[in-house]
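The complex is shown incomplete by one protein chain, all other protein chains being positioned as in the whole.
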Amino acid sequence: MESSYTPSEMMTAVAARELRDGEVVFVGIGLPNLACNLARATHAPNLVLIYESGAVGAVPERLPVSIGDPALVTGSLMVSSMADVFQCLLQNGRIEVGFLGGAQIDRYGNINTTVVGDYTRPTVRLPGSGGAAEIAIHARRTLVISRLDRRAFPETVDFITSPGHRINGRTRRELGMPGAGPTKVVTDKAILEVNPLTGELVLTALYPGVEVAQVAAGIGWALRSWDRLSEVAPPSERELRLLRDVLDPKRLYLKQ
Amino acid sequence: MESSYTPSEMMTAVAARELRDGEVVFVGIGLPNLACNLARATHAPNLVLIYESGAVGAVPERLPVSIGDPALVTGSLMVSSMADVFQCLLQNGRIEVGFLGGAQIDRYGNINTTVVGDYTRPTVRLPGSGGAAEIAIHARRTLVISRLDRRAFPETVDFITSPGHRINGRTRRELGMPGAGPTKVVTDKAILEVNPLTGELVLTALYPGVEVAQVAAGIGWALRSWDRLSEVAPPSERELRLLRDVLDPKRLYLKQ
Amino acid sequence: MREAVAAHVRDGDTVVIEGFTHLICFAAGHEIIRQRRRDLTLCRLTPDLIYDQMIAAGCARKLVFSWAGNPGAGSLHAFRRAAEGMGPTLELEEYSHFGMVARLSAGAARLPFWTMRNYMGTDLPRVNPMIRSVSCPYTGEVLSTVPALNPDVTIVHAQRADAQGNAQIWGLLGVQKEAAFASDRVIVVVEEIVDESAIRADPNRTVIPGLIVDAVVVEPWGAHPSYAQGYYDRDNEFYIGWEKISRDPAALARYLDEFVYGLGNRAEYVEKCGDLERLRASERICAGVNYGF
Partner (left out) sequence: MREAVAAHVRDGDTVVIEGFTHLICFAAGHEIIRQRRRDLTLCRLTPDLIYDQMIAAGCARKLVFSWAGNPGAGSLHAFRRAAEGMGPTLELEEYSHFGMVARLSAGAARLPFWTMRNYMGTDLPRVNPMIRSVSCPYTGEVLSTVPALNPDVTIVHAQRADAQGNAQIWGLLGVQKEAAFASDRVIVVVEEIVDESAIRADPNRTVIPGLIVDAVVVEPWGAHPSYAQGYYDRDNEFYIGWEKISRDPAALARYLDEFVYGLGNRAEYVEKCGDLERLRASERICAGVNYGF
């Protein structure tokens, strides 16, 4: 069964491959953190991990359980105040990659982590922005990791916490956003990428053994796709070994 | 000759007496620094010395030769960045007393440390504001130490670096300045204080053996004075002993 | 702590208990609950378990925040019940982390507002009229602004301070400095009081000067179940367990009875928690630097 792997393991491996050596990454907890550490352990040893909590150049000795885990500080290169994190690093344009997730991601990559339903009378109250709004605006590009699900990928989000590529028809450039926004969405079945012309998320690559219909079934709008879809390589033995034996031995995040 | 003392010693002693125990003082080099340390050694042991360089609660083991002397840092309570000094301490309103000096001080307490003559073609180019402009604006009150001299006390300064009590006829309140400005001027012969009604510097106290005429001779405008002038006590034996044996044994600042 | 809260935290106050994951002063939150403060405007980037408890205890009239979740463990259900209209009414004022940091930065500088390049394309300004804009006097660019936040009282937990409140913090710094300078009154709670000479030996470590501090309280383990770098680790089991407790109002009430109302002070809490020693930090002591001249 050595070739079998969980969707989480695949998503983590795919996200890791998106990171280039030496890049400065604004890291979140969970799969993004695992993806960054997998990249560091493989093709990107010089990746600089920055957490919104202020840890710069973190080399966590254990799997951080929160974005402010003490293990992110111990042995890091610098601790910044949060004012410096947002002003001197993020707004300054030093963050090359940001990671975002969300309860809802729509056709144009707008992300909602605030409310399901009406803002004043929500059916579900979500945590809110945290640093997500400014990460989506300032990071040179952002990667989204999310499992396919019609509720998670509606035609339009109930609330725009983090702006994507079209907001009421207006482009990021028109609105003056420095970063490129969510250019790629890594799901459990396929990869979606933004079509730079329309600002729409389109299907560009399938995971092994996945049909386009399975992907479309998890998307709340008429999903377009490239004429020629590439197939994404599964996690290598090495990637799996690192994920299972070193990075998440307790299977905290990679079980399913 | 033990009762004899220099003008510098008198000015320092007088300035020291102006400081109340526990006050937070923005200190300059030279006589202000000596005055603060004299006050700490006598009636104000809990005076908090802050230097614009960032040293907070400094207890200099030697006479600092500059506002950024390393002796101001060693053993201090805190080192602040200059952004914090000006925003979180000064603009925040935490500085109770500021010290200022100047090449020119006019009838309304306006101070010039920028140029003698025209700004664009000065006869003498002075160092400029440094932190003086914002100290004059924000410190709850400021003390000025300066020797009497008609050139140093003109009717009107050539350039307002640090605002006093009337600027083109407008009051500090009208201009929105939080602090009270230069309320007292300690000279080598007498003390001038602001008349809160007119904003004018007036003679309020004479040093021992000084005549009003001697003071007026060093002032470039028709100096008004209180009807009843108080006489300022000379430096006590204790004050002189501290100044000469402990605070400035090499007579760097107290010679004349 | 009892005296400090009694003297400095009043009904109707705007209260900030800061600390980003690190150094969250639960000891102060519990004492405020015990003293039954009411109508508080609670401000924090991440309300965390401490504000979830204070909301459940009825201390809060309003919440000002930017991320209201249970980091890595789920929801803050007392907050959610209120926000979803199934609990006591709670007024919400919502920003992003950068917005909250900017509000406290303006407060610390005693400026009425702070400027950011932010919020374009988001719905936050639509639901929060306090997010406004200003035009640059040089470029004409329109930038977003938030108003200053100047709390009545800010409570900061630090590793150590002297008797005057000169407080030293290492590890994550969050926005504690800005919150303290922005506040009218400041309570510093520490793991240990040290002699002034220990502070003066390393002045670059001082984050909050005593001259802005109104009360100093020693409260070992005062940040539990959050952590204090170099003293104890985060009690992650408690954070995970909170999901179950806060989900059930009755269970939450029982928790407050048992661990807050039922106890007189922090020492009793520490004793009741039992084996906190399991969280004791390992030794990773750095080298000192030379302050000589």
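All chains are identified by letter, namely A, B and C, in their written order; residue positions are counted from 1 within each chain.
We take it that contacts are C-beta pairs under 8 Å (C-beta built on N, C-alpha and C of every residue); 3 or more make two chains touch, one makes a residue touch a chain.
Small disclaimer: the values here were computed from a predicted structure and weren't measured.
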Item to check | In the full complex, displayed partners of the excluded chain | outcome: A, B, C
Item to check | Chain not shown: contacting residue from C:Leu90, C:Ala201, C:Ile240 or C:Val270 | outcome: C:Ala201
Checklist entry - Taking the entire complex into account, which one of B:Val79, B:Ile95, B:Ala190 or B:Leu240 touches the absent chain? => result B:Val79
Checklist entry - In the full complex, which of B:Ile67, B:Ala205, B:Leu223 or B:Leu254 touches the chain missing from this view? => result B:Ile67
Item to check | Touching the absent chain when the full complex is considered, from C:Arg110, C:His157 or C:His224 | outcome: C:Arg110
Checklist outcome for this item: Where chain A meets the chain that is not shown, the residues are 24, 48, 55-57, 59, 70-71, 73-80, 84, 87-88, 91-94
Checklist outcome for this item: The missing chain sits against chain C at residues 110-113, 115-117, 130, 132-139, 141, 143, 145, 147, 159, 168, 170-171, 173, 198, 201-202, 204-205, 227, 229-231, 233, 281-293
Checklist entry - What residues on chain B make contact with the chain left out of this view? => result 29-30, 52-55, 65-70, 73-74, 79-83, 86, 90-91, 114, 119-134, 137-138, 159-163, 167, 170, 172, 175-178
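Heads up, the rule we're going with is that only the chains that are shown with their structure count from here on.
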Item to check | Innermost chain, where centres are averages of C-alpha coordinates | outcome: C
Next on the checklist: On a CA-centroid basis, which chain has its centre farthest from chain B's?
Outcome noted: A
Item to check | Distance from the mean Cα position of chain C to that of chain B, given in whole angstrom | outcome: 41
Checklist outcome for this item: Whole-angstrom distance, CA centroid of chain A to CA centroid of chain B, is 58
Checklist entry - Counting only residues that touch at least 2 other chains, which ones in chain A make the list? => result none
Checklist entry - Counting only residues that touch at least 2 other chains, which ones in chain C make the list? => result 177
